[in-house]
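For this depiction, one protein chain was excluded, whereas all remaining protein chains were kept in their positions.
What follows is subunit A.
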């Protein structure tokens, strides 16, 4: 079981029903990866799927390649951030 923190920004926060952050856990028997963390988030908030198509994902304030998420290991107390592009000004 891996417990991780998530930070939601802009439209990701809207999709997470106005939460700026929360702690979730991945516990499916397989080694936890960034991909499984994202699956966990989209299972809870279906609207996050559309947000994630254009959002950046960061792990511990470090940019992550979305194409490589199943290879990025997730440890307990890691922080995942979902950062959609903000276009306004």
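By our rule, a residue touches a chain if its C-beta (ideal position, glycine included) is under 8 Å from a C-beta of that chain, and two chains touch if they have at least 3 such contacts; residues count from 1.
Everything that follows uses one rule, which is that contacts and distances are computed from a predicted model.
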| said: I notice the complex is incomplete. Of the names "Needs CLA4 to survive protein 3", "General transcription factor IIH subunit 4", "Symplekin/Pta1 N-terminal domain-containing protein" or "Nucleolar complex protein 14", which is the UniProt protein name for the chain that's not shown? | reply: "Needs CLA4 to survive protein 3"
| query | Which of these, A:29, A:46 or A:89, touches the one chain of the complex that we don't see? | reply | A:89
| In the complete complex, which positions of subunit A touch the hidden chain? | 7, 9-11, 20, 50-51, 53-54, 56, 58, 61-63, 81, 83-89
